[in-house]
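Heads up, the thing below is written out as structure tokens.
As you look at this complex, bear in mind that one protein chain is not there, while each of the others sits in place.
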Amino acid sequence: MTAAIEVRAVEKRFGNVGIIRDLNLSVAQGERHAIIGPNGAGKSTTFNLISGHIKPTSGEVRLNGDVISGLRPFEINRRGLSRSFQVTNVFARMSVWENVRCAVLWATGHRYAFWKNVDSLSEVRERTAQILDDIHLTHRRDVPAGLLTYAEQRELEIGITIAGGATVVMLDEPTAGMSHAETERAVSLIRRLTEGKTLVIVEHDMSVVFGLADRISVLVYGHIIASGTPEEIRRDPKVKEAYLGEEAH
Amino acid sequence: MNAKMTSTPTSKIVDTTVGDGLRFYGIWLAGIAVLIVLPLIFSSGGSLTSFSLIGIAIVFALSYNILLGQTGLLSFGHAVHYGLGGFAACHMMNAVVSHGWPIPLPFIPLFGGLGGLAFALVIGWVMTKRAGTVFSMISLGIAELVASSSLILRSVFGGESGISTDRTSLPKILGLSFGPQLQVYYLIAFWLVISAIAMYALTRTPLGRISNAVRDNPERVQFIGYDPHVVRYIAFCFAGFFAGVAGGLAAINFEIANAAYLGAIQSGLVLFSTFIGGVAFFFGPILGAILVTYLQLGLTSVTGVWQLYFGIIFIGIVMLSPGGIAGLIMMHRPLVRAGTLPTVIPSYLLAAVPTLALACGVILTIESIARTHSGQGSPINLFGVAFSPASPVTWASAAILVAGGFFVARLSWRRVGEAWDRATTIARDRGYLA
Partner (left out) sequence: MLELIVISTLNGLLFGMLLFLLSSGLTVIFSMMGVLNFAHASFYMLGAFFGYQLTKWIGFWPALLLAPLLVGAIGMAVERYGLRNTHKHGHVAELLLTFGLAFAIEEIVAMMWGRSPVDYRVPALLDFPAFTIFSTNYPAYKIFMLAVSILIFIVLLTVLKRTRVGLIVQAALTHPHMVGHLGHNVGRIFMLVFGVGSALAGIAGVIAGPALVTQSDMAAALGPILFVVIVFGGLGSLPGAFIASLVIGLIQTFAVALNGSLASAFGPLDPSAGPSVLTDIWNVTIAQVAPIVPYLLLVIILIVRPMGLMGTRET
């Protein structure tokens, strides 16, 4: 079976500075894959490269076997890859309901339609209601997203990301800045919502990573130094040295 | 069982939408009724002319808000579409007359709209590539380009004198000649209703909602499958179309189109109207267009520097109430619902006195300077009190009003703020405010 995401020899330079060098990554269909690494290792850049936010200097990215590097973000999204952002990135002046509904519209085929009443689209309405229910924000549906609490905004962020029904979901530090209880809630939410999908997640919280991921890749200085099951990663001496070692002190 | 579980909350939602629906249609019907009845109450020629101008201004301002309020595009050249719509309408009317086409006058604004749309289709793709400040600058450049070109292409734009036409020589429909202003008023009112409904409906379509998303966060929109450039382009085309309709109505009303239609002043006025009215609500631009047109008509006869007052009002709104008049009104909705509005009203009344004094001081200052410099020296009539612009008494009272009004107003508005905080806290506790 072709991999959901295949990154081959990707390089990214800003001027003379190589941020990402010879990046290779393979995520199988249905896998829950975590990318870890110290600050500044290039995790978010990797996300940006895969999702089309920035273009690689060289190398290629494939989604379900098709080359997507060089495509624009919305083209990649339409092929079934959706991502969230590390810094909350919602539609601040629109209500929670509108936020999620906008994320449902393209996937339900309504595109740029200006001849349909958006309120009368039953499929859109049902899907939006379902997602609001899933992310436990039904009671906040009419509140402008900018007025939500931080944890609620993070949940909305996840809701927007999965609303389009993408088969490959990429979450950039979904639990950053959350309390312990909020993190637990978010993890079970992620587990439930990405059931049967391919998940790529960047995360700092090791308990989340080892609890959630099927496979883990360790990124250091723009290069993946190890990739494997949580057990393999735990035992890998290179990882211990470069990354986990620091934490153990 | 699943159905039963979800039925309770949804039925409540349905109930409120039915109630909202009744009120919603009620507001629209009331608006239409006002449009029908207005000329029967105020039937003088002057008021008919004013109503017609206001109607045109509303269509124009609503079209502008498709850009500014809905899509977040600040254009300094929206009058280009208005003007081209006006020229298109004039040429169409003349062509109908000379070729004897069976197109009666009420259809002419449609051609105005097509004129505005055509230009938007051509130039819009390049213009909407980028949003924000860059779009604003480019819109200004394009507006200058069109305004200057209009003086060169004399065969299309008629040079300085413009293109004139005669609305009464088109084929008649329902026996209407459209000679009398009353008939023109109803024609404008008809197109106002049609356009307003269409533009409101547009906000409720997938495109309309995605436009809002592009306004709030164009980056994120790309990751839910949309190309923000395409969204901006389509919105731009709609705005161009309805601006063209407004221009067509103006061409019918004045029976002429000239370079002033597409000039910077017209673009500035529609920006003023829309922003003063408030961009965040659909009815905001309507309020703004009514107010600005009314002020424009009313102030010109009272003062020579009415444009300065516009500038000051505009700056005041930008700095103190960026939501415009509509934003100010809607701020009070949670308080009305929570029943705490009466607690803030006394502080408003208290603040109104020094604020009014300050305003009088400013007016007195401006008028004294203006009338002294223009050399006419006619007395300033402020609420029945006549001030001589050259007299030291006037200067002194202006200074006292400005300085005193300013300090007392600051204090009293602070009290408004405190009363407001108390009222909103209660409203929040009662669950009417997020």
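Here the chain labels run A and B in written order, and each chain numbers its own residues starting at 1.
Just so we're on the same page, a contact is a pair of C-beta atoms (placed from the backbone, for glycine too) under 8 Å apart; a residue touches a chain by one contact, two chains touch by 3 or more.
Keep in mind that what you see is a predicted model, and the values were worked out from it rather than measured.
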Chains still shown that are in contact with the chain withheld from the display: B
Residue among B:271, B:380 or B:433 that touches the chain left out of view: B:271
Touch with the omitted chain, as defined above, among B:308, B:385 or B:403: B:308
Chain not shown: contacting residue from B:145, B:328 or B:390: B:145
Absent-chain interface as seen on subunit B, which is shown: 72, 74, 76, 126-127, 129-134, 136-138, 140-145, 148-149, 152-156, 264, 268, 271, 275, 305, 307-308, 310-312, 314-315, 318-319, 322, 366, 369-370, 373-374
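Methods note: only the chains that are shown with their structure count from here on.
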Contact set on subunit A toward subunit B in their complex: 51-52, 72-74, 77-78, 82-83, 85, 89-94, 98, 101-103, 105-107, 110-119, 121, 138, 140, 143-144, 147, 160-161, 163-164
Parts of subunit B lying in touch with subunit A, wherever the complex brings them together: 9, 201-202, 204-210, 212-213, 215-217, 219-227, 230-231, 234, 238, 280, 434
